[in-house]
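Shown below is the structure under consideration.
Apart from one protein chain that is not included, each protein chain of the complex appears where it belongs.
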Amino acid sequence: MKGVILSINPLARIIDITHDLRPQDITGAAFSILVAYPAFPHGTIHVAVVDPGVGSDRLPIVVQAGNQIFVGPDNGLFSYVCEREAAAQVFAIRNDSLFRRPVSSTFHGRDIFAPVAAALSTGLTPAEVGEKLNTWNTLGTLRPRLLGNRTLQGRILHIDHFGNCITNFSREDFPGSQSGVRVSVNGRNIGSLRQYFAEPSPRKAESLFAIWGSAGFLEIAARNRSAAKILRAKAGQAVTAHLRNDR
Amino acid sequence: MKGVILSINPLARIIDITHDLRPQDITGAAFSILVAYPAFPHGTIHVAVVDPGVGSDRLPIVVQAGNQIFVGPDNGLFSYVCEREAAAQVFAIRNDSLFRRPVSSTFHGRDIFAPVAAALSTGLTPAEVGEKLNTWNTLGTLRPRLLGNRTLQGRILHIDHFGNCITNFSREDFPGSQSGVRVSVNGRNIGSLRQYFAEPSPRKAESLFAIWGSAGFLEIAARNRSAAKILRAKAGQAVTAHLRNDR
Partner (left out) sequence: MKGVILSINPLARIIDITHDLRPQDITGAAFSILVAYPAFPHGTIHVAVVDPGVGSDRLPIVVQAGNQIFVGPDNGLFSYVCEREAAAQVFAIRNDSLFRRPVSSTFHGRDIFAPVAAALSTGLTPAEVGEKLNTWNTLGTLRPRLLGNRTLQGRILHIDHFGNCITNFSREDFPGSQSGVRVSVNGRNIGSLRQYFAEPSPRKAESLFAIWGSAGFLEIAARNRSAAKILRAKAGQAVTAHLRNDR
């Protein structure tokens, strides 16, 4: 893919975000894109290829959102970005004059996404790639759901390299209760909220804690251990938060 | 190695292809080079260091092939490229004025290959590096062998990240029989040929299938599973293809 891009635009600057996703891990890729893109300059073109449906009738798409561009399959990879960026526009990739020939049925990253991204980097506009779409595939929403008036139903968006479980709870879900977050995962309650990972614990036995992570989401962590292993937690599974009376 | 290259040619553009090969995996590296180089622009210099013989009398070499240059040890890393590119020329690296000093006996990547590649990127020609060689070390051929008139004897070139088993069978080995490929691995027959990975299977129980991969080789795959694990297959092992009568 890098060779294809540089063959079309020798001045392209290529940055690796990650090559350490598990095979077929669409939700992990979607999370990685969500947390990375806000730090990139306007005009950045992101290419993402976690693409188990390659060769089927799933569409290749270009997303224009947040002054950046995203190229890849329509399988949810960019749906978190589209949820965040109200003005997101999604285009089908139809202009096959841009493709590398022959187009394989197993590696659209090389034959479609890379050459389209390279063409966009030389001035092509998303609208020149194909028609604008009104619907696209999405993963679940980033917003937790209120059950009754004291319980929030959320999920684990991602389990990171350290075993931290990153939920979809944001600070605005806990108005006025910064100091008293209580969440449950797999029947276990986590009531301790830390400001940073190495914070001394008041109770020695307490190994799990919650922490506001760098992506703005509540994470469940354990110092120098994998919280996911302790909790037997998996990406996508349910997490519950209990809101305090003073909400 | 990147520091050495940039110290000699501050304008060099360095692209990572892979750092995920297993230690000493010469055939895996040779396969990665074979599938990557066709996508790169003319004049690209590829540096490859899978080098268990470092420090012994194995030669460091420069290969000029397909309008590109390859730098590394003479242990077969570039032999697939040389087989593909009839006009390939191979040069010994002798010009030790190019080397980083002192030359370690355990890391020629840093002390020989990187500085030679950097010098080539600034205009040095392969012939200025050392004499042209008539022979070099090769891995097995990329061509399968015809046994009788209906059986092709091939091998698994590589097992990829997903567990797909990539054979050395090419489309031209199966003239007129695109729809009826039948291969055997470890006593198991795979008779189903798919166009893409997510293709719906007519028979539910059927987990293994063949597919023409993005490198132009027949691959044995299993949807969302590792075919290599199912088959207990290893890189380098034999694979047999049965040609149809209508050949």
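Just so it is clear, A and B label the chains in written order, and each chain counts residues from 1 on its own.
Please note the rule applied: a contact is a pair of C-beta atoms (placed from the backbone, for glycine too) under 8 Å apart; a residue touches a chain by one contact, two chains touch by 3 or more.
Here the structure is a predicted model, which is why all the values come from computation and not from measurement.
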Given A:Asp96, A:Glu128 or A:Glu199, the correct residue touching the omitted chain is A:Glu199
Considering the complete complex, of B:Thr18, B:Asn67 or B:Thr106, the missing chain is touched by B:Thr106
Checked against the full complex, the residue among B:Asp16, B:Asp96 or B:Glu128 that touches the missing chain is B:Asp16
The one residue from A:Pro41, A:Pro102 or A:Gly148 touching the chain left out of view is A:Pro41
Chain A positions in touch with the non-displayed chain are 13, 15-17, 20, 36-41, 44, 161-162, 195-199, 211-214, 224
Touch rule applied to chain B and the missing chain gives residues 1-4, 6-7, 10, 14, 16, 19, 23-24, 52-56, 100, 104-107, 110-111
